[in-house]
Structures are given as C-alpha cells and as structure tokens.
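One chain of protein is taken out of this complex; the other chains stay put.
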C-alpha cells in the first residue's frame, strides 16, 4: 500500500434536507431496478439488463458531489449512474423498451443511455471502454477552462483492460480533472475478482502518481464525503484521483442470471442484503441521529414508488420509433 | 517505491573466460551495428535500422544468464538481443539486406529477425507488441514442464502500451516464468521519457505484485548478476519479475536520425560515450583486476572485426530470393 | 455427409464435442477466455468442459482480450495449440493488433521459421436486442488479412467438422459462431470427421438462381428458397463455410449454372463479405449472368437496440425472396 492510499471516513456533516434527497435518489434507483427486473420477467423488455441494486450509495454519493454540468461516463450497469446524475425514469424506461421517447430514441437501450443535459456521456457496453472518453472530457474542460470535472465509473473488471493504464498515465501527465470511480462489487460476471486481479488495486493508480483511496461503498455519507474532497481537488487543478468503492450487486450479473450458487454463496448475498444495505443504513442512521423519522422515509418511498410506476406506464404506452428512423443519426 | 524494488549491485564473481566471452559478445554487437550504419550510409541496406550501440550490456548481461532453449522476444532495436541470444552475423546481415540466406529468407528485415534455434521469437516493430508473446512462451514452458524461461525485452516507450499491464497482471496471476527487461534509454524516439511517463516505473510492475528492481545497464557484470538471480527464481517457479535497465543509445533513433540536438544535447551523448561505455568499462575493470591484459582484448576486437567483415561480405554476395518466393510462407 | 451413426446435436453441443474430442486427442490443446470454466461461457457452449479437463486446460481469464490473445500467440509458437474465446465478436476490435500484426504475420515475417497454430472462437450476429456494441459481424475484417483463415459454420455438422480442422490447422484460424444458432439442432455423426477449409457446401440444389449465404444467413436463405419454390423458382443455396480460403470455383459454377446470384451475409454491407463474393462471381460468371449480382448485407448503420429498428437492419427471407423474384422476372 502506498502513501497515497488511505481509508476514508465520513466527512463534514450534511443537512437533513440533503440527506433526504440522497435517500430519495438511492430509493429511486432501487425501485427503478426492481421494475426493470419485473419488465424482464414479464417479457416486456427486449434483451437483457444489468441491475445496480445494492450499489446505489456509490453513484448517488459521488454524483451528489458534482455540478449539473460535470461529466460522467458509465458502464453496462449504468442505470444508477444515469439516475444519480439527473436523468428521469420515464425517458429511461422508454429507452429500455426501445421506444422513441427514450433518451436515445430507442437506438441505445439499457447499455447506451446518454444524456447531454445531465452531463452523461453515456453508458458503455465495452468493459473499460469509456475510460478515455472520461479523461477526454476532463481534457476538454481543462482546455476550455470551464471548471468542469469528469467522473469515470467502471467495475473492477475493467482493471483488466490495458486502456485504463494508458489513460491513468496520460491523465496524470496532463493533470486532468478526472476521478476514476472503481466499483468493486467483487465479480467480473461469474468470476470472483481475486481470480483476475494480481497485487493490490490501489497500488495501480498510485504507480502512475495518482492519489488513490478506498471507501465503504455501502455508506453513502462516506462516499459523498470523499467524493466531495476529490471533486474539489480536481476542480482546483490538482489533477486526477482514484476512488475504490467496495460494494456488492444484489442480483445477477444480468437479469437472466438467476442461479448463482455455482459462483457465489447464497449466504454471502444474504449478508450483504441484511447487514450492508446502503438505503437501510442511511435511513437507520438518520433516525438514530434524529435527522428524520420513519414516516418521512416512508413518504419518500411511496412517492418514488408512484413516480416509478407512472414512468413505467409512460414507457409502455409510448410508441416505437417509425422504422425509417433506423437510418437517421448515423452521421451528424 | 515498494519493498519489491531494490537497487542491485554485482553478484558472484565470474571467471576470466566467461568475462572474455561477454566482452566478445558486446564487441560483436558494437561492430555489427557500426557496419549496419555504414551499409545504410553506403545505400546498400534497404530501409532503416535502429542501432543498439551503447546498450550492449543489457542484452549480453541477460542472455548470458539464459539457456540456449530459453526464449526471448525483442524489439525494433533488436540486433543486440538477437546476437546475444546466439544468432550469427552472416545470416543477420543477409536478412538486413533482404537476401534469401537471411534468417527470414529476406522477408523480415531488421525489425523481424527471428531464430527458433536460439529461442528468439522475433524482433517486433510494434512497440510493446511482443509482451504477450513472451508471457505466452513462458506459459507454454510452464504447461509443458520444460523448465524454460522467457525474457521480454522492451524499451521504456512500451510502458505507454496498455497491453503490458494486462500481461503483467496475467503473468503474476498464473505465476509464469517470464522476466520483463525494460531498457530505459531515456527516449521514445524524439521525446524524453519524463514527458511520457508519470509516477515511478518500478511501482508499475510492483502494483501487480511483481518483484521489480533497477540495474545499471552499462555495467554488464551487474546486469548479469541480477539476471542470473531472476532467471533462477523464474526457473524455480517463483513467477515473473521486472528488471529496469538504465542505459543509453549512442546513435539516433534510427540510422537516419542524425541531427539530434533539438531533442538531446551533444554533451549528454558525449558523457555517456566517454564515461559510461559498457565495453570499455568491462575491459578496464578486467585489466585493473588483472583478469585480462590489453593484448587479449585487442585480439578479441580484431577477431570480431574480421568476423563482421566476412559476414558483411557474405551478405552482400548472397542472392536475393527468387520473386516467386513472395507467395511462400503465408500459411504453414 | 458420410454414412455413419448420427444423432441430433445443437450447434453449441457440436462445438463443445469437437473441442472435447480434440482435447482428449491432443494434450497441447487448451481453452482460455472470460468465464469459460465454471460458467462455461455466457452462452453455455463450454458447459462441463472444466469438469472434464480441469482448470489448467479450461482457463478463466481477466477481462484482458489483447493480453490473453498475445499469450495464446506465444504459447502457440512454442508447442501449444490454444483455443481463445472472445465472448462477443464486437470485442475483436481489441485484439486486432495481436491477431493481425502478430499472429497472422509471424509465419511470413520469420520466413516460415515460426508457426502459430491457434484458434480464436468468437460470435457474430444480431437479433438479440443487444445493440451496437454486442451485435456486430466483423468477419470481413478478418477475411481481409493474409495469414488468417476464417470459418463460418452454419450447421452443427459443419461446426464440428470445421472446428476439428481449425484446431489441427497450423495457422491462426478465426472461428465465428452465430449467437442465435447455438440452440439449433442438426444431425452430427458419432465418428470422428473433419471438413476441409475452402470447400463450399451446396445446402440446397436449384436451377434458377444461386443464393450464396454465410453463417446466420444460411437458414434465412433456405427459408427464402422454400418460399421461392412455391412460386416456381428453384433456388440453389451455397454456403462457402470459410471466407478464407474461399471456394471461388463452386460459387462461380453455381452462378454459371443458374445465371443469377444473390449474396447474403450479416456483416455491414459496404466493404463487407458480400462485396468480395459478388465481385468474384461477377467476374467468374461474367458471360453467363442474366442480371447483376445482388448483395444483401446488414443495413449500413450501427445496430440499433429497438426491436423494430434492429429487425429492419438484418436481412430476412422476405427481402431475399423479393430480390430473387425480381431477378427472375416473376
């Protein structure tokens, strides 16, 4: 372990309003994903989808530290990042169902949702494929002097992709305002990351001179605190940083991955679900700290539930794009 | 800097006979390259060539620690590795001139000389392109239980290639008998490596759990000593290692790179030439230690000179391949 | 097909059986790729392999396509016969340097001194609503590269026989499997057999028009042929099976016989496989053709997610039927 790598605690206290907003955002992602699973089971959604349930504190903790015009790049498991950065469930569901009202007019689907209005450069179905894009957005921000920063979300599986190391080197050399957010949910599809990852993860960015630290990815306050600090550093011109977020995905690699015992124990899943749930942890803490009471949380849950239900209904009712749109958007 | 990275001194003493052989091998490379330059200037050699002059201690120090059946992979600057591993100048020159008697029947040229008989998997004109190949040879040796090891030579410019990091990770995970020999001659073509390399070089392999150390690449005894240890470790099943060899190329990036002042000072070149020459350093040391006298060294120089002259003459006299050979060797 | 005991196998089973038999026969053969071991690949093609051959011969890798491809090249040069699994054909983008600048050229650049006997298994084809980065058919790129061989089986029988040939071949071979066909069944003999590269297979004989089809498009072409039969057009369906080497002779002879040809392939249409094959036929059967050779490839757009849009990009039997009907003036 290098000097640059430290384990972070929580930072300055957040107000109740902000915390409730964070609670709402995480709940929104959770409910969103549960409905995606349902749409898959009901055979309403075409193709497959990779659910973010369990990892909400990472996306929300980080994105709540960003400005609306800051950039993110996302992954195949991208719904959480997308919602956390400010997209709305209705157009996201429309996209998941291949409808014209979707963020990509139905052309992208689950793995490619992008939204310029919220600074989302796009989900990406190539593992590690957006690392350069994120650094490039940071490069552009720096050149334009816009003060924007970029966050590159990626799973620990992307540590296998050489592109990451090229870009770590480049972003340090050029002192780019980019934060590498590695979501270690411990599995590359069906393989435990210990079988694919030699040495120490944090030593990798550190070897390129990039400050690197780990955070409990189930503790949204901790994630938010460290993200705030890293975002400030980046905006202040201090260059790139790397944040390892230790987390867990509750469901399968994708919605169709139902029998998982051959690669991970039921007990492991239950432990995370019952003792490490980021939404429950935040709710419990707010109550214990008297920052909120159960009814307020229940109200948020109810509001989000109906928002999500309405969004699903919107998407289901929306029309498919006309077939001749297939030839549009190939060239700008 | 990590615990795995240590600066090495020289190891156990070598006998005079071995030292004289090492002296001969380095001299052979030097004379070989000077004639390549000459062939270029005389417009006898087609295309360009990247000369190894100044870096001889690296190739010779390492290859003298290898068995004949051990593998190496090499680079665009590959003549030194090739000679050090056991190829003969005559067929090498023939290859450089595109003659049928060349190691590749004239098809490869300077950047692709390969020789199964001496375990040389080939020079490579893609920077970093042979990193996987070297690890693959080590993988194969391990699977076959042959006890062979592989050495992957590459310039510090290859630290920019993502493939290297993928393969470092894989070779550590699979505990492969491969030694990464990074030849840091301080320039990626016309750019100083400090402009292209963030952080600390040795921390990069170390981050993947690979023992890494640096050596004075002008001191052939030091290189040989540490190489011997790393080769033994690899053969004993202790997995990969990384050796950073600090060295210098005397001539241009390629034979045509004559006006170099815009990227490096004449004074820098002169310093290396006059105070750090690996051949002179070894010769002087042997004399001072009374392991050899000047006439013995002169004799080696004379012998090598005539060997090289004969080899050049052989190549010049050799015929080009018949044109219909162009279609041979596409498929095995 | 030789007269031997046969059973029905799926395409996935046929590929797996070929691999398993070759691994039993030759200890130098091994498999590596992402999630190939316990998971048996996401398509379950390799289910059970790790149980028989162990983790030292069915090797899970990190998500490092260029890295493990490079390792395969080095292993192949030094006495092994790797089978590399690239989960989706779209990820060939990542291994082009190792395949094209290394694997394909080592034999030639070394003047024949080194050989690279390796197989790269990967997929092609859309239709799974997987969008632009998981649906491509990039075999045209590979077919363009001297030093590589390119295989496109369209039936379980072909898949097994061609895979065995691929593994026994001393050159780098890229083997494309259509993701939508893994569960399709067909007869496969019990006995060992191989299918030579460069020999096209006439999947259906006909007199009026030749339909050359590759991989996923072979069943589509056969369905079109059935439709055509109903309106009195007899279509011959020819499957090249390997785009390199390409059996130009069989393609040209069929076109000469029928005097009309359509070429169907699921790769992007422009600068794709249909261009080469159409050009070969247009030249070889120049004096016999009654109409220009018709090319039908995937629509020249990135593959969209939305079902009605994606469906519009992939050649269908209806499109082939209409084209053939028009060419035969019916």
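All chains are identified by letter, namely A, B and C, in their written order; residue positions are counted from 1 within each chain.
Keep in mind that, in the parts below, a contact is a pair of C-beta atoms (placed from the backbone, for glycine too) under 8 Å apart; a residue touches a chain by one contact, two chains touch by 3 or more.
This structure is a prediction, so every number in the text was calculated from the model and none was measured.
Undergrad: Quick one: jot down which shown chains the absent chain touches.
TA: Displayed chains contacted by the hidden chain, ordered by label: A, B, C.
Undergrad: Can you say which of A:19, A:59, A:126 or A:214 touches the chain missing from this structure?
TA: Per the contact definition at the top, the residue touching the missing chain is A:126.
Undergrad: Using the document's definition of touch, tell me which of C:100, C:264 or C:296 contacts the absent chain.
TA: With C:100, C:264 or C:296 as choices, the missing chain is touched by C:100.
Undergrad: Given that one chain is not shown, which residue among A:105, A:204 or A:251 touches it?
TA: Of these options, the touching residue for the absent chain is A:105.
Undergrad: Suppose we count only contacts with the excluded chain; which residues of chain A make the list?
TA: Residues touching the hidden chain, for chain A, are 71, 73, 102-108, 112, 114-116, 121-122, 124, 126, 129-141, 143-144, 150, 162-163, 166-167, 169-170, 173, 328-332.
Undergrad: Tell me where the left-out chain touches chain C, residue by residue.
TA: Given the touch definition above, chain C has residues 90-94, 96-97, 100-101, 104-105, 108-109, 131-133, 140-141, 143-147, 243-244, 246, 267-268, 270-276, 278-279, 282-284, 286, 289, 291-295, 300-302, 304 touching the missing chain.
Undergrad: Quickly run down the residues of chain B that touch the omitted chain.
TA: 46-48, 95, 98-99, 104-112, 124-129, 157-162, 188-191, 195-197, 262-263, 320-321, 323, 325-327, 330
Simple rule for what comes next: only the chains that are shown with their structure count from here on.
Undergrad: Considering only mean CA positions as chain centres, point out the chain farthest from chain C.
TA: Following the centroid criterion, the farthest chain would be B.
Undergrad: Can you compute the centre-to-centre distance for chain B and chain C, using the mean CA position of each chain? Integer Å is fine.
TA: Using C-alpha averages as centres, the distance is 41 Å.
Undergrad: Just give me the whole-number Å value for how far the CA centre of chain A lies from that of chain B.
TA: Roughly 46 Å separates the two chain centres.
Undergrad: Touching two or more other chains, which residues of chain B qualify?
TA: In chain B, the residues touching two or more other chains are 162-163, 166, 169, 173.
Undergrad: If I count partner chains per residue in chain C, which residues reach a count of at least 2?
TA: 61-62, 64, 66-67
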